[in-house]
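The structure follows.
Here the complex is missing a single protein chain, while all its other protein chains stay put.
For chain A:
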């Protein structure tokens, strides 16, 4: 039954979206992180999706091809008495944009839900196919 490959396709999409959600979580967790003594602050990360052929005709799964780091400059706040302040009195925070990350999170969770629904439908159809002729 060729419909079994739906589980492979949607499963790969779900695991990719879960990874995206993980990345969003670590971005949000580090949104207020201050640069360490070396001056390197946390850089916002983003997953890059790629289509993977899954054997059959038209079967296209998803995988995370790469995780990129944002090159945007970190948020600089004037706080001369902060222990991590530089010579000019500025503290560099991470370059995470919390609003962007929230939108990303909503999008990932919606896509996740969509794929779960697809698998549920495929499951019920396959179960009904199994009962064929009974």
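Here is the rule we go by: a contact is a pair of C-beta atoms (placed from the backbone, for glycine too) under 8 Å apart; a residue touches a chain by one contact, two chains touch by 3 or more; residues count from 1.
FYI, contacts and distances are computed from a predicted model.
Peer 1: Not counting the visible chains, the remaining one has a UniProt entry; which protein name from "Flagellar basal body rod protein FlgB", "Ribose ABC transporter permease", "Quinol oxidase subunit 3" or "NADH-quinone oxidoreductase" does it give?
Peer 2: Its record in UniProt gives the absent chain the protein name "Flagellar basal body rod protein FlgB".
Peer 1: Would you write out the residues of chain A that touch the absent chain, in ascending order?
Peer 2: Touch with the absent chain occurs at residues 1-3, 5-6, 9-10, 12-13, 17, 20, 48-51, 54, 56-62, 107-108, 111, 114-115, 118, 121-122, 125, 128-129, 132-133.
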